[in-house]
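Note that one protein chain of the assembly has been removed; the remaining protein chains are unaltered in position.
So that you can tell them apart, the chains are marked A, B and C in the order they are listed, and the count of residues begins at 1 in each.
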Amino acid sequence: MSKPEFTPNEMMTIAASRALKNDDVCFVGIGAPSAACNIARLTHAPDITLIYESGTIGTAPDVLPLSIGDGELCDTALTTVPVPEMFRYWLQGGRITIGFLGAAQIDKYGNINTTVIGDYDSPKTRLPGGGGAPEIATSSQEVYITLAQSKRGMVEKIDFYTSFGHGDGGDHRQKLGIDTKGPTLLITDLAIWKPDPVTKEFTIVSLHPGVTRDQVQETCGWTVSFAANVEETPPPTELELATLRDLKARTEAAHKGA
Amino acid sequence: MSKPEFTPNEMMTIAASRALKNDDVCFVGIGAPSAACNIARLTHAPDITLIYESGTIGTAPDVLPLSIGDGELCDTALTTVPVPEMFRYWLQGGRITIGFLGAAQIDKYGNINTTVIGDYDSPKTRLPGGGGAPEIATSSQEVYITLAQSKRGMVEKIDFYTSFGHGDGGDHRQKLGIDTKGPTLLITDLAIWKPDPVTKEFTIVSLHPGVTRDQVQETCGWTVSFAANVEETPPPTELELATLRDLKARTEAAHKGA
Amino acid sequence: MARFVPLSQAVAENLGNGDSVAFEGFTHLIPTAAAHEAIRQGFRDLTLIRMTPDVVYDQMIGMGLARKLIFSYAGNPGVGLLRRLRDAVENGFPHKLEIEEHSHAAMANAYEAGAAGLPCAIFRGYRGAELARVNPNIKFIECPFTGESLAAVPALRPDVVFIHAQKADRKGNVLVEGIVGIQKEAVLAAKRAVVTVEEVVDDFSDLHPNLTILPHWTVTDIAVVPGGAHPSYTHGYYARDNAEYLKWDKIAADRDLFRDWMQKNVLDATPEDFVDRVEKLRDAG
Partner (left out) sequence: MARFVPLSQAVAENLGNGDSVAFEGFTHLIPTAAAHEAIRQGFRDLTLIRMTPDVVYDQMIGMGLARKLIFSYAGNPGVGLLRRLRDAVENGFPHKLEIEEHSHAAMANAYEAGAAGLPCAIFRGYRGAELARVNPNIKFIECPFTGESLAAVPALRPDVVFIHAQKADRKGNVLVEGIVGIQKEAVLAAKRAVVTVEEVVDDFSDLHPNLTILPHWTVTDIAVVPGGAHPSYTHGYYARDNAEYLKWDKIAADRDLFRDWMQKNVLDATPEDFVDRVEKLRDAG
């Protein structure tokens, strides 16, 4: 068997999917997190519980939703609850094992900005805002983050703390009385990052196949740290890749219109 | 047509039913309030909304429930909601026009005791407690009370303030920041009472047919006040009485067992 | 993740002496079979929690299982007082019983706060009500925007909650319908949750999307006990046995009569006895 060809974005989604376990209860953000969670469900984690903030619990969509409230999510859910209940009983109640977030801007401690570029009161770019993220970041037992690397996205200092990661690092979470783990995994199109046990700075633990340390640094706005042993991410299997591409094809066809 | 014979208890229930309007939303306590509310629904107020604290909204039971959560209530309800929602959205949310309460002990200001006879910590008689009453008494737009008169039940000073009526009278409710009307009607087996506009002391405005002022005083533990013009309560109509007796007969048959 | 186990095992492995425990049910779906199993296993020093302690709590208190009762309405619904509870509170028989008393609104909010992972609940309550004087777990806070005084109670977080439900699917997801009461909140507020069900079905795929369903990962153990809510009822299965509630008033009035009844109907009985008790009530359910 020849090795399948794949894009960095496909590698990112598949690497993220592998981090999810069969008994995880995931609060799924739209975009890359949604793809990763559903690939996990369609491959090694068939019983994973996917929750979207629209109130759908235990969904199994055949195509990726365009929004967090597409009908497909409700049609395939175990149950659908009102939004206040979602945020009170399920998120705040501590039932979510993994909160899965994307980001417009992120710093090395996993703090995320999706609010504004520039000053809050007179922004250069007004982004959509936090939505569920401020509480997903603190009430989920752990947080996974996924984004494609760029100097614009991975910055030394974010413009606005939409959601709290490890703050200034170290025990900053505990100091604020937050008893959840926070960001424990960052998956980009180039690498897998985990927080240093002490400083909590995101550190590269695995490079995707063919990616160099220089490539990672060139697309990151802070000085990148590498773990003592940096592994190579196993490339996508044929099953993973076929599953992802089928899902994307079904999704694209569905979203193009009725 | 000869006048129908009736018992004081029947007169009480029917007089109470007449106080309810077609567009009222009633929070119904079990016992005499439940009978009165359903007689209203079956006679002059067919569209009245009856709510029981078990979560059943808009019920129309064919027999009186033994408990506040009988299956009949759910089977005939417009919808049935969880108990926290009942107390938050429907009662505390101000949607109830009439809270209808019974009482073990009541004073002349409509304060009610259903908690203990004697001292709270070593009671002579441990009663069931307040249930929904403490908040029904303050969150309903108005409160109606119904009980059969007795010196044991209608006392100068109740042993425990389970739910607040007009406190010590006057503007005591407003002083506590309570902006609902509180008890506006007391219907006993002998008379109809309304609070004096200023002192808020319950005052007799109507005597049931054949009842004397002495009879009322003999069965009441405080010195009874009478309004300037005391009316005579119209006796039950044949329709009212037939409706009540049919309902009681159906109810008794149903509760005797399967 | 829910396991399917016999009721005796579910009770033995989830309940312990000294635990705080709620057998919840708001008239409908009262987990009688589970409570009887707890009585048979002879637990002690329990803190019993329930909005509406009724016959089964009267039985547990009368049999000496309870050290403390947290409640908001203790009556035989529609019938009268709970006579074993009265005997405990008024006469200390079979032993003294500590009381923490609330209103329904307070208990409902406290369970809701427990389910929501909060340390306390706030609500507009207890205004002018004397329970605030005798219960130190009722406090008042100020709204930081309007200055209004609001009641506060600590969240309820029982060690274990028992409920009865219509059905589970094979994965252990649980369906509750009809008068759903406070059961969902109680389960989500608890450290461990045990559900008795009327039956297990292949799946719920034909049900309405917005029904009350407890995902299997919110439930510790499930035991199949048909009739397990009797003399309470299970919407869609069998009716409430009102006659039994009326009878209880006489049984509980006398210590010896009570003890004899418990011996025959609880101590010498099994979970399998419940199915016969509801047979005549199925048509009306």
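Throughout what follows, a residue touches a chain if its C-beta (ideal position, glycine included) is under 8 Å from a C-beta of that chain, and two chains touch if they have at least 3 such contacts.
Computed from a prediction, not measured in an experiment: that's the story for all the values here.
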| item | value |
| --- | --- |
| Contact with the hidden chain (one of A:N9, A:N22, A:S67 or A:S225) | A:S67 |
| Contact residue for the chain not shown (choose from A:T13, A:S163, A:S206 or A:T219) | A:S163 |
| Absent-chain contact - pick from C:R124, C:K167 or C:H216 | C:R124 |
| Residues in subunit B touching the chain absent from view | 23, 25, 47, 49, 57-58, 74-75, 77-81, 88-89, 92-95, 139 |
| Positions on subunit A contacted by the hidden chain, ascending | 30-31, 53-56, 65-71, 73-74, 80, 82-84, 86-88, 91-92, 115, 120-135, 137-139, 160-164, 167, 172-173, 176-178, 254-258 |
| Touching residues (missing chain, whole complex) on subunit C | 116-120, 122-124, 137, 139-141, 143-146, 148, 150, 152, 154, 177-178, 180, 207-212, 235 |
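Please note the rule applied: only the chains that are shown with their structure count from here on.
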| item | value |
| --- | --- |
| Subunit B and subunit C: spacing of chain centres that average the CA atoms, whole Å | 28 |
| Per-residue multi-chain contacts in subunit C, two or more chains | 112, 184-185, 212 |
| In subunit B, residues with contacts to at least two other chains | none |
